[in-house]
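Missing here is one protein chain; the remaining ones are kept as they sit in the complex.
Letters are used for the chains, namely A, B and C, taken in the order the chains are written, and counting of residues starts over at 1 for each.
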Amino acid sequence: MKETPLIPAGVKRCSTWQFSLWMTAATAVLAWGVYAMILIWWKGLNQTNMNDAYGFALWIWADLAIIAIGGGAFFSGFLTYIIGKKELKNIINFAVIIGFICYSCALLILAIDIGQPLRGWFIFWHANVHSMLTEVAFCLSCYFAVLTIEFIPLILENPKLNKKPFLHHLSHNMHGIMAIFAATGVFLSFFHQGSLGGVAGVLYGRPFAFREHIFIWPWTFFLFTWSAAACGPCFTILVTWITEKITRKKLVKQSVIQLFAKISGWMIITYIIAKTIDTVYWAFVTAPGMGFTLMDFYASPTYNIGILFAEIVLCGFIPGLILITKRGRENSFLLMTAVILAVIGVCLNRWVMVLQVMAVPVFSFNDWYTYWPSWQEVATTVLPVAYGIIVISLAHRYLPVFPQEKELNPID
Amino acid sequence: MKEKNNHKHAKRYGMVIDLDKCTGCGSCMVGCYSENNVPFKTDETNKLDSINWIQVYKITNGKPFPNTEVCYLPMPCMQCDGVGKHGHSPCVSVCPAVATDYDYETGIVSQIYTRCFGCRYCMAACPYHARKFNWWDPVWPADMEKYLSPNVSPRMRGVVEKCSFCFHRYQLARDKAYYEKREELKENEYQTACAEACPTGAITFGDLNNKSHAVYKLKNSPNAFRLLERLKTNPKVYYLSNKRWVRRAGDNYLAHEEPAKIKQKVNQHH
Amino acid sequence: MKIDRRSFLTYGTALVLGGAAGSMLTPAPWKLTDDVAIWTQNWPWTPVPEDGEITYKQSVCTLCPGGCGINVRLVNGRPIKIEGSKDHPANKGSLCPMGISGLQYLYGPSRVTSPLKREGKRGEGKWKKVSWEEALTAVAKKLAELRENGRPQSVACITGSDRGTIPNLIGRFLTAYGSPNYIRSANAQDAIEQAIYLAQGKQGTPGFDIEKADFILSFGSGLLDGWGSPGRMFNLYGNQKPAKKIIQIEPRLSDTAAKATQWIGINPGTEGALALGIAHVIIKESLYDRNFVENYAFGFDDWTDDNGKAHDGFAKMAKKFAPEKVSRITGIPKAEIVSLARAFARASKPIALNGRGHGSVPGSIDESLAVQSLNALVGNINKPGGISAMPDSNYAKWPEVNIDEIASKGMQQPRIDGAGSEQFPNTRFLLNRLPEIINSAQGESPIQALMVTDANPLYTLPDTAATKKAFDRIPFIVSFSPYMDETASHADYILPNHSYLERLQDVPTSTGISLQVTGLAKPVVKPLYDTKHVGDSFIHMAKALGGFIENAFPWDDYEAFLKETLNDQWRKFKRKGVIEIEHNLPEPLAYTFNTVSGKFEFYPTARNSATQKENSALPSYTPVPIEGDVQRFKLVLIPYDSIRLASGYMANAPFMTKTVDDTVLKNQIGLLEINPATAKELSLKEGDTAILTTPKGKATVKIHLYEGIMPGIIAMPRGLGHTAYSEYLADKGTNFNELIGPIEDPTSGLDMAWGIRAKLTRA
Partner (left out) sequence: MSSTDPNQTVSTEAAPETAPTPVDHEPETNDSPPSKSSGWAVFLFFMIGFVGSILSGWILFPELLYSKKDQPIDFNHAVHLDMVSDECNSCHYFRDDGSFAGMPDLSSCVDCHEEAQTDDPEEIKFVDEYVTPGIEVPWLNHSKQPDCVFFSHSAHVIGADMSCESCHGDIGTSEHTRVFEENRLTGYSRDIWGHSISRLGKPEAGEPLPMKMNDCAKCHKEETGHKGACFQCHK
């Protein structure tokens, strides 16, 4: 194979044509997304189905959701480098790559989402420090830089690159100080994950989103950070599992997964308890104070009370309970069910905090607002998925992402 | 120069709209369109992408024939003072690029189209749907560009706009006052286009802090109310109606609540 | 150093990296980042309005017959906004949305910018630009040809108004030319005017002193929906709201009804019965003005004519309309009728008025007479706070027209529309009868050439299909419209008039107002396009026709003509913009009437009673017939007027259409209002698409549930469904006139149809 020198030693990869076919498929989807993106930049946001009532829609949800599920990166960093769970080194590379993908996409989506992309830098230059979005933008960019730095040594471990002494040393030295970056990442993540919670929580004109007193600060901020820390690892596990299925080999030892899942389970449980307290206070104190009953917020056929049940019980308590029990974790069906539910749960939470906030009528004489994304919105939201598949495929093929791969899949 | 920023003499321009006088004719909307260079499209029936700085809502009491009643409700930007009257209006605090600010001299919430980069966070924050996004580039067909007013800058695609309380009229009135070496504006020197256009005189505009202005007295009427007061947005647009159902429709109440009592409670907090 | 491909790439990369690093230390990337942002702030395709000196010009709005004063703001002489003029006595600063949108007509895409000659088929939209000389010569040639053939009467002219100097100039032209067929578009004033003429013997526009009245009983008049002079009505409402009681009687909760003191739903077309029912109660309870009825009225009691024939009086006839019976007819509870009658009679200055919606459909003479009888019963006639017939301000005094033999022969022919004939002796214009007359004519059309100005009959006449058929039979159609309206787009020649802001014109007393105010519409801007004042076009054609016709027009142009007309008032007029003539008749004089009896005639003796029940001229009640089979068409479709929709010869400006609610128009489809109970019976929901069928036509509509409409009645707005103009108006909703046909009033010939039977099926 002509690309052999690029492939890490001691592992087996699929044939070039297989890989090319796979990449072509992913690239086609990517191209569709890029086409939609160019269309939007060229013609403006009239290419979307957003409107004045739905100024925030699919994209902002996608942003919030991918940042949440990309939270596996900072949290595994936190566990590995700060708490000292060294086993997690076996999955942290992958978590960083997923994080990198998620955050680069989040920034890209923001760049598509704004009406005047060429003025996007105003958010930094003319920053309003009171705005949650400013905080998000700053931390997001900084953390993306951190993730890039965390990703670089991994890239440099590509056999071909690693042969250059300069790059080899660079990689080595960067690994050495990775703990500092991990800590920085954790610090930044606490900020922007929390701020993302604030994005909706501070909207005191939106009774569905608004939280008062400690339930905005630090509660909502905390909830967002915590849920990202809880469900991010689940997404990392999920993507690892998918990668294993596709490559038809085990890449990470089950013990590592189990540990990650267990921690995640406890995080989910604690998060969902806090979320429940928040919901109860909001439903029985905050909302009635503004003239709303809980059921007013769930009075639409789309947004019925089932959503709240799904978010808290089905995708909250249930996965949490599965993951904290040993038997649940060890049963691979239950484990994956819990992981998937947890990921859905956090995405649903972000959906509710964006889409439902817009849908709820604030005036007694208004009806529920409905919104259905245009194909351009869908395409640009699918774009990150295709991009993620491409990056992961390349990374897996050419980089020693999984330290345990050789051990688990000896080449005879 | 040394025109120090003196908050003591600050004005709080506001509006009182008498809903019993409003006939829903739409003159305020058209007056606003033509004053403020508001664009129009071939199809304006999707009210969610139609730019209106003041929009007249039609609400009914929901009772069947023949007890049905209709009330028209013109809604400009409420120019919220926000929690604690510190200019912490829902939109101003969220704008990431200071494209909208609260003017302490007039109490008016600005929107600067050239600063706005179109993130629409302010639209998500505003419960009144007062903010509109320029989804399209504006187009004035035939020779219609010739009627555009130089006093209001036409907006480009991709930015948010909203009612400015015809701030340019304040600017022009101030120009005249400077020229005549006066400190203060007269009540009729600065009026919004909608207040002027309203053919029944339902809209009264003035300084809510000035006891000699008509709005000062009107806002203290027992029939006065503001929209969504319970959210503590602290709007500067007041409404009058002698119909109870109309006053109740202006906010959200639980079944057992009485608007007048709630209003008292809310206002005590301010 | 050997440069091969590999090192080339290496060095190239180094060069680029160096360049990139270096540029960071120059202003270039930072300045460009900023400049690109500034470029987005000043996109060349976003207009930058030119700044300059702000000035104001006063004029009068002629977009509707309201005649409101306007104040036009200009920047460097460029009109940029229209506001109401506070100095005008009619509207006192108030203006309707149409008036404010005025500049969109001036600069808009539906302007006809030069004379046009039709190229393709009629209505195809293919035109050739021609010079004024060519166009006017062509029209004059056609007119000369018809005269040479001895058929000057086959030329007709449709106008929007018959008052003021422009209609007079056109009338003068037709007289000199030899055609009696000057036809003015119909409006609700026609029926009221005729009722007043029959009862009072005075020809004049009806004036309602709503300013001073304290109780307004409106039989469906859209007082706040664009009736009369909208600016004036809004102004009155806003300023005098607490001082007035307004009772609105109509099947639908219109904006007027919503703002009225009380809204009373009534079965459509039964308003006349209610008026008589109210009269019944007033007479029965002796609440009427005895002084007026006994001393100044005729025909209240039974009477005998010179031939010894006995006639019933009004009182006897009203007796037949007991509240129980009226309640059954109108659907209004008996007690309501009684209390309404008492309140009306006991008010100090009550006014009853009719003429539905904007007041563009004449309606039944019986109904107008019954309503006028109510005003007579309370004696509120020719008094402050009452109603009166306003004589035309007769400032137009021109030399007599001398006509030649051909013209004289032509003028002796009967009017083609039948107005003034034996059948309809008191009616002046009957445009609604024209399509039927042309369509039923044997051989060629009795009208060989049609000129249209300030009117758009192809849109506004009921039964659009029949109107179009009739127009297709007319061989030569000339439009003077400044806008590409439906009629203009079916014309053979368009000789575009100046738009209303570019032309000089006198504007006589606003409709319905009880003041005599004549306004002067002065050009606020020089004509933007190659257009010509319609008066100048006619003067030009008169000169081209020569002879007696030319002699009838000794003026160079319209301005000279107007100047001479106004004589010594010209300068004052020009300076002030309005002439006010106070109309305050001293009280005893006010009760002088020009009828045969010299009194107010409850029994209108001048009325042709041949077609009436029992050969009586009394305003009896026969339900206004509603076309359509009750079994097939179970619903009644009525139109409604809204101030945000222009339904007359001027159509909506884009701004007005922008204000239209999404419960009236959604995308290109109009919404039909239906009571939720009725909708439920038909299993229709909000937003459903349905097919609306009437005996006259079919339309696709969307359903809008509205509690404010009587069950069994459905309503749609007038003013939509245009086929001409620009994409900002065309093909939006349905033209109500496509769904309804005219119904002739038997004694006046005027159209009195307001509703038509209909059915709804889910699409």
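Assume contacts are C-beta pairs under 8 Å (C-beta built on N, C-alpha and C of every residue); 3 or more make two chains touch, one makes a residue touch a chain.
A quick note: this is a predicted structure, and the numbers were derived from the prediction, not measured.
Contact with the undisplayed chain is limited, among B:D49, B:E69, B:D101 or B:E229, to B:D101.
Considering the full assembly, C:V16 is the residue among C:V16, C:A243, C:A335 or C:A763 that touches the omitted chain.
If you put the missing chain back, the residues of subunit B touching it would be 1-5, 98, 100-106, 108, 110, 112-115, 151-154, 164, 167-168, 170-172, 174-181. Not every partner is drawn; the one left out touches subunit C at residues 1-2, 5-7, 9-23, 25-28, 31-32, 35-36, 38-39, 41-42, 44, 48-49, 51, 53-54.
By our rule, only the chains that are shown with their structure count from here on.
The set of chains touching subunit B and also touching subunit C is given as A. A count of contacting C-beta pairs for A-C and for A-B identifies A-B as the more extensively joined pair.
Each chain gets one centre point, the mean of its Cα atoms, and the points for subunit A and subunit C are 63 Å apart. Centres computed as Cα averages put subunit A at a distance of 39 Å from subunit B.
Shown for subunit C are the residues in touch with two or more other chains, namely 40-41.
For subunit A, the set of residues that touch two or more other chains comprises 116, 119, 122. Residue ranges of subunit B in contact with subunit C, taken from their complex: 20-21, 23-27, 29-31, 33-35, 37, 40, 42-47, 50, 52, 56, 58, 60, 62-66, 68-72, 113-114, 137-138, 140-150, 154-156, 158, 196-202. In the complex of the two chains, the subunit A residues touching subunit B come out as 44-46, 50-56, 113-117, 119-120, 122-123, 126-128, 130-134, 137, 199, 202-207, 210, 288-293, 296, 357-358, 362-365, 369.
Residues 40-41, 43, 45-52, 75, 78-84, 91, 94-97, 100-101, 103-104, 106-109, 111, 224, 230-231, 234-235, 237-239, 241, 253, 255-256, 258-259, 263-265, 528, 643-644, 654-663, 665-668, 675-677, 707-711, 726-728 of subunit C are the ones that touch subunit B when the two sit in their complex.
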